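After this line comes chain A, so read on.
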Amino acid sequence: MKITKDAEKLEFYFNENITAPIVKDLKEEIKETLEQNNEYNHVVANLSEVDYIDSTGITLIIGIYKSVEESGKKLTVTGAREEIKNLFSIIRLDEIFTVQ
Partner candidate 1 sequence: MTGKALSFYLQDKMFGLDIRLVKEISRKVDFSVVPDSDPNIVGLMNLRGQVVTLFHLGKILGLESDDLEQEKESACIILKALPNQPHQIGFLIDRTGDVIDIQEDWCEKTPANVEEINGEYIQEVVKLNEELLLMLDTEVVFDA
Partner candidate 2 sequence: MIHNEEFINEFIEEAESHLQMVETGLLAMEEGKMNKENINNIFRSIHSIKGTAGFFGLDRIVELAHIMENLLGEVRNEKIQPDSVMVDLLLTGNDQLKAMVDDVFNSHEYDVSKLVESMSNLMEGKEATSNDEAQKKESETTVTSTETHETVLTINSKQREQIEDAKKHGHYLYRVKIGINKDIGAKEISPIRFFKKIQSVGEIVDSYTDISDIKSLDSVMDADVYFSFVFTTVLEKKLLPIALDIEDDTIEELNLDEQLSKELITTLSEDEESSKETEETENDVTEEAEVHFEEEQDEPNQEETLEEVTESQEIQSSASAKKPAAVSTVEDSVRVHVSLLNDLLNLASEMVLGRNQLLRNIEEHRKEISGLDAILQNIDRVTTELQEKVMQTRMQPVGNVFNKMPRVIRDLSKKLGKEVELNIEGSHVELDKSIIESLSDPLTHLIRNAVDHGLESPDKRKKSGKTPSGQVDLKAYHESGYVHIDIVDDGAGIDAEKIKNKALEKGLVSESDLKNMSDQEILQLLMMPGFSTAEKITDVSGRGVGMDVVKTNIEKLGGTIEITTKLGEGTTFRMILPLTLAIIPSLIVEVDEFKFALPQVNLQEMVRLKTGDETKKIEYVHNAQVLRLRGKLLPIVHLGKVLGLESHKIKEINQEIDDITRILVLKVGSKRFGLVVDHIYDEEEILVKPLPKFFKNCQCYSGVTIMGDGKTAMILDPEGIVAKASLRFMDEQTKASEREASAQLNELKEMQNMLIFKCSGEETFGIDLSLVSRVEEINSDSIDHIGNKEYIQHRGEALRVVRPESYLPVTKKDNNPRKLYVIIPKLVKNPIGIIIEKIHDTIMTSIKLNQEDIKGKGLLGSTIINDKIVLLINIYELFEMVSPEEYENQSLKISSNDRTILLAEDTPFFARLTKNYLEWAGYHVISVMNGQEALDALKEKPVDLVLSDIQMPVMDGLELVRNIRKDPDLAALPVVALTSMTSEKDREMGKEAGFDFYEFKLDKATILSTLKNAFEMRGETV
């Protein structure tokens, strides 16, 4: 996973499928990054290279949202494939955060 920052947003770029073991590894990193970069208002989760996301992965995204939202920030999910977009749409996550 790559973390990039620019003027407006903090981006988590996932370059592999988000599955349980990955989540386990990544979540600490994400958590710390978020805590340390509190000044950003906009967090982006980039799923351009994600082919597959499992239930834990979904939980992770939501977890990110929760953290972000707590501090009044916004979360956007970008680059999601059709299928994953569809998934988010079904479970209505696209109503909580933006999915592009």
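Quick notes on this structure:
Keep in mind that, in the parts below, contacts are C-beta pairs under 8 Å (C-beta built on N, C-alpha and C of every residue); 3 or more make two chains touch, one makes a residue touch a chain; residues count from 1.
Inclusion criterion for the candidates: all candidates are chains of the complex that A comes from, given by their letters.
Since this is a predicted model, take the numbers as computed values, not measurements.
Every option in 1 or 2 belongs to this complex, yet chain A touches just one of them, candidate 2. Contact residues on chain A toward candidate 2 in their complex (touch as defined above): 20, 23-24, 27, 30-31, 34, 52-56, 58-60, 62-67, 70, 83-84, 86-87, 90-93, 95-96.
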